[in-house]
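Of the protein chains in this complex, one is absent; all others appear in place.
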Amino acid sequence: MSIILFFFALFSSTSIVTVQSFCVADLKAAQTPSGYLCKAPESVKVDDFVFSGLDPQNTTNGISISPAFVDQIPGLNGLGFAAARLDMDVGGVVPMHTHPHASEMLIIVHGTVTAGFISADNSVYIKRLRKGDVMVLPQGLLHFQMNSGKGKATVYLTFSSTNPSVQLVDVALFGNNLSSDLVTKTTLLDLYQVKKLKGVFGGSG
Amino acid sequence: MSIILFFFALFSSTSIVTVQSFCVADLKAAQTPSGYLCKAPESVKVDDFVFSGLDPQNTTNGISISPAFVDQIPGLNGLGFAAARLDMDVGGVVPMHTHPHASEMLIIVHGTVTAGFISADNSVYIKRLRKGDVMVLPQGLLHFQMNSGKGKATVYLTFSSTNPSVQLVDVALFGNNLSSDLVTKTTLLDLYQVKKLKGVFGGSG
Amino acid sequence: MSIILFFFALFSSTSIVTVQSFCVADLKAAQTPSGYLCKAPESVKVDDFVFSGLDPQNTTNGISISPAFVDQIPGLNGLGFAAARLDMDVGGVVPMHTHPHASEMLIIVHGTVTAGFISADNSVYIKRLRKGDVMVLPQGLLHFQMNSGKGKATVYLTFSSTNPSVQLVDVALFGNNLSSDLVTKTTLLDLYQVKKLKGVFGGSG
Amino acid sequence: MSIILFFFALFSSTSIVTVQSFCVADLKAAQTPSGYLCKAPESVKVDDFVFSGLDPQNTTNGISISPAFVDQIPGLNGLGFAAARLDMDVGGVVPMHTHPHASEMLIIVHGTVTAGFISADNSVYIKRLRKGDVMVLPQGLLHFQMNSGKGKATVYLTFSSTNPSVQLVDVALFGNNLSSDLVTKTTLLDLYQVKKLKGVFGGSG
Amino acid sequence: MSIILFFFALFSSTSIVTVQSFCVADLKAAQTPSGYLCKAPESVKVDDFVFSGLDPQNTTNGISISPAFVDQIPGLNGLGFAAARLDMDVGGVVPMHTHPHASEMLIIVHGTVTAGFISADNSVYIKRLRKGDVMVLPQGLLHFQMNSGKGKATVYLTFSSTNPSVQLVDVALFGNNLSSDLVTKTTLLDLYQVKKLKGVFGGSG
Partner (left out) sequence: MSIILFFFALFSSTSIVTVQSFCVADLKAAQTPSGYLCKAPESVKVDDFVFSGLDPQNTTNGISISPAFVDQIPGLNGLGFAAARLDMDVGGVVPMHTHPHASEMLIIVHGTVTAGFISADNSVYIKRLRKGDVMVLPQGLLHFQMNSGKGKATVYLTFSSTNPSVQLVDVALFGNNLSSDLVTKTTLLDLYQVKKLKGVFGGSG
C-alpha cells in the first residue's frame, strides 16, 4: 500500500478525531456555573454559530442595544466572550452601570462618544472618543457612555463573558421594592430625591 | 540495607520534594494579573502566613473595617480568598457598594445586621441576620449592611479574592472630579442633590 | 418625551438586564466539574443565600465543626469559597488532615489555638494564635489545630472551595478496609501500631 | 457628628478602597503566563485604556488588519479579550489559519463576507455573511474569511485573548526553513507544489 | 471517654468528610463546558479510574494510536489531562496537525522519532528524539512526528486536556465537502493538487 494511503487510514481508524471541539448551548436545558449544557453534536448546524440581527433596533428615546450573547448565538457557550451593538441619538446616554462578571470594549464606528469609568481607587478615567477609537472598561467598575457629538453614534461592544449581566444604578436603587428608607440610609440621598426617582423607575416602597 | 531505609533514601535522593507548594507575595515587587511575584523560598517565615490584627479598630462614626488581605498576609498570594472584620455601632451602615472581582460572605458573630443585595434581574434579596447566621453576596452586585439591632454588631467577612477591591457608589459619584453635569446626566439625580453630596464627599466639578 | 424617561425605557426594552448574575445550586440535580446545575431563576429566594446554623453543635469529646458549604447555602454554587465554625474544648485537637482542593484561613474568635502545617519542602510552620489572629493554610498540605489555652476556643474557618472535602490521615489509614499489610508497607508503621489504630477507627483487614 | 459624615469617614479611614481594580501592562517589562507585569498604579493614565487607530490601514493587495491587542491598549492586560479591524477589497481573502489560544467573532459592518471553519470532527461550517451578521469561530480550528461581495468589506473582529497569536497554514509550511522533504512527507503535497509555494512565501530548504 | 475516641467521633459526626473529591464522568449524560456530568457517587468503582488497553493496536500502514482519554477513563473528568500511546513502523508519519485545546508531551520509549512544531512567530522547532527523550509541543500549534530510525518506535503522549481533539491539516482541507475552489483560494495550492488530494482523502466538491 502506498504512502498516500497512510493519512487516510490514520484518519479512518482513529477515534481521536471524532472528539468535539466546542460545546454549543442547549438553550432549553439547565445551566451550570460554566455555562449551558451542550447540544447533542449531531444536531449542531452552522446557524448555531451565526446571528443575523446586530442591527440598529427601534430606538426608544434614542437609545438601542442589540445583543449577540449566548442566547442569540448558542455556539458562544463556554468560549468566554460576546458582542453587542449600541446606537445613540444626539444626547443619548447609557447611564451609570456595571457588568458584574465582564470587562467591556467600545469600538466607535460612527459619531462621537464620551465614555468613562471610575476605578476602585476612585480615579476618573474619561475620554471623548471618535470614529476608530477603542476603549476598555475593566470588569465590575461603574461606567457610562454618552453621545457627545452632533449626530447619531454607533458603537460595537465586546465583553469578556458569554452572557454579561448588567446592573444599572438607577434601576437597582429605584426600580424595585427596596424601601425608600433603606435607599436613603444606604445612599445618603434625600428622601425627596429617592421618592421622585422611584416614581420615574416604577419602584415601590 | 533494610526496608526501613527505603523511604528516607527516596526522600533524600529525589529532587521532587523540594518543590514549593505556595507563592508568598514579595510585597515590594511588581504585581501580575495572577498576583504578586513570589518571595524567595528561603526567606519565607511562619509570620508570612499569620496576621495579628483582626481586632475592632478605632471606629469613626461607629464603623470600622479591619482587612486580612494579601497585603496583611503575604502567604495568601495566589490562593484566591481573604477575610476581614466589620464592627458597627447602633445604626451603623456600610453604604451601597460593589466588589468588582469578589463574592462576599457575612458571618454574624454578635448583634443583628440587615444585609441585602440587588441582582442583575433587579430582584431584591434582603435579610435580617442574627448571631450565627451566614449570608453570601454574589460577585459584582450592589449590596449594603446595616446594624439593625439595639447593640453593637460584629461580622466576619470572607471574600473570593486575595485583594478584594471595593467601589462605594457615593464615593465614586461624589468623591472625585467627575463633573456635576456628567453625574446628573448619567444618574438622573437633581443637580441640587449632586452638588450637596459632592460637598459631603469632597468632590469637585 | 423627556430625558427622564430615557433610563426607564432602556431598562424596559433591553433584554440584557434579565441575565442572571448567579447560579444557585439545584441540590437534587446532578453535579458537574464546575459545581451543581443551577436552579430555575424563578424559584430562587433570599434563603438560598442564607444559612442560620453556624452555631456551636453538640460537641463530642469537645470538638464540633459546623459547615456553611454549598449544601447548606445553595447560593454559594460556583463562587469558589465557603465557611465553617470550629469549637474546641480544652485540649481539643483537629488531627492531621488535608483539604485536597482548598486552602483554609483560621480566624480566632475566642481562646488560644496552636495551628501548624508542613510544606512540601518539609518545613514546619506552626504558631500559637490568640483572639484576633488569622492564619492561612495553603492548599493540599497536612495541617492540624489544637486548643492550647486554658478555656474553650472558637474559630471561624474559610475555604477557597464551595465544597472543601477533607482527608484525615488516621481515618484514611485506619478507618476502612485497606489491609494492615499494605498500611504497614506504605507507612513503615509497626504492625502492632496499625492493628491498634484500626481497632480505634473501626477499620478492617 | 451627623450621619452624613459616616460615609466619608468610612472612605477616608479604610485602606480597602485603595486596592487597584486592574493591572495595566508594563510593556517594557517581562511577561508571565498570565500576562505582562503591572505598571505602577501612580503612572496609569486614561490613555492606557484607549487606542486611536482601529482605522483601515494601507492595504496591500486589498487586505489590511489593524489590531487593538494588549500591545496597543495596555489596560487590556489580564482581561482576556481583544479586538481588531479587517478590511478586504473585492476578492480579498484571509487564508486558512488558526488562533492557538483564542476564539474569534466576526461582526460584518460593511459588505458581504464568506467565512468558514472546519471542526475537529471534520465538519465544514460555512456561511455567507452580510452587514449586521455575526459569526463565532471556536478556538484553535482552521478558518478563513473572503470578500464574496461586489464591493469592499469591513469586519470587526473580537478575540477571547488579549494577545491572540495567529498561525497561517501557508506561512507555517512554506515561509521558513522547514525542509521541503519534511513538508512533503507530513502533508502529502507534491514536491513540485511545495517548492513552488516556498518560492512564493520565501521559505528555504 | 478517652482521647483516642476523639478522632473517631469527629469522623462520625461531621458531614464534611462525606464530600466527594472527584467527579467521575457519566458518559451517557450531557456534557458541559467543564466536562461531563458526574456519576452518582454510590456507583463509582475502581475501574472508573483504570483503563486496560494502552497497548499497540492493529496498525494500518504502520501507525496506531491508542487513547486513554475521559471516554476510556471516566475518572479523568474535570482533571485536565489525558494520555495515549503511539506506535510507528519504520517511516511512519503522524502528519501535520493541531490540538485546538491541548498541549502535548512526547515520551520516547523505543526507537528514534523526529518531532517538530512551528511557533506563531513562524520559527521551526525540530528535534531528533531517542529513547528517554521528552519533548513538549505547546497548545494549538502545527506539529508532526515521524519515525526517523531503523526500527519501530513507541511513544507515550500526554495532553493537557481530558479530551484532546485533533485537527489534521490534510483531512480538514481534503476530506470533506469544502469546495475545491475555496480550498484553492484559501491555501494557494494549485487546483490540480487539491483535486488529487481530495481523491486520496475522500473529499467531495
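Every chain is named by a letter (A, B, C, D and E) in the order it is written, and numbering of its residues begins at 1.
Keep in mind that, in the parts below, contacts are C-beta pairs under 8 Å (C-beta built on N, C-alpha and C of every residue); 3 or more make two chains touch, one makes a residue touch a chain.
No experiment lies behind these values; they were computed from the predicted model shown.
Chemist: In the whole complex, not just what's shown, which of D:74, D:116 or D:175 touches the removed chain?
Modeler: D:175
Chemist: Give the residue, chosen from C:40, C:90 or C:126, that touches the chain omitted from the document.
Modeler: For the chain that is not drawn, the touching residue is C:126.
Chemist: Which subunit B residues would touch the chain omitted from the figure, given the whole complex?
Modeler: Residues 1, 3-17, 19-21, 23, 26, 29, 32-38, 77-78 of subunit B touch the chain that is not shown.
Chemist: What residue numbers in subunit D mark contact with the hidden partner chain?
Modeler: Interface with the chain not displayed, on the subunit D side: 30-34, 57, 60-65, 67, 69, 71, 84, 91-95, 100-101, 163-168, 170-171, 175, 200-202.
Chemist: By the contact definition given up top, give the residues of subunit E that touch the hidden chain.
Modeler: Output for subunit E: 3-4, 7, 11, 17-22, 41, 44, 46-47, 49-55, 68, 72-73, 75-76, 79-83, 85, 103, 105, 107, 109, 117, 119-123, 125-127, 129-130, 132-141, 156, 158-160, 188.
In this section, only the chains that are shown with their structure count from here on.
Chemist: Comparing B-D against A-B, which pair counts more contacting C-beta pairs?
Modeler: Higher contact count goes to A-B.
Chemist: Where does the B-C interface recur among C-E, A-D or A-C, taking recurrence as more than half of the contact pairs being identical by residue number?
Modeler: Equivalent chain pair to B-C in C-E, A-D or A-C: A-D.
Chemist: Centroid from C-alpha atoms only, then distance subunit B to subunit D, rounded to Å. What do you get?
Modeler: The mean C-alpha positions of subunit B and subunit D differ by 35 Å.
Chemist: In subunit B, what residues contact two or more other chains?
Modeler: 93, 95, 100-101, 120-123, 126, 138-141, 165-167, 170-171, 175, 188, 200
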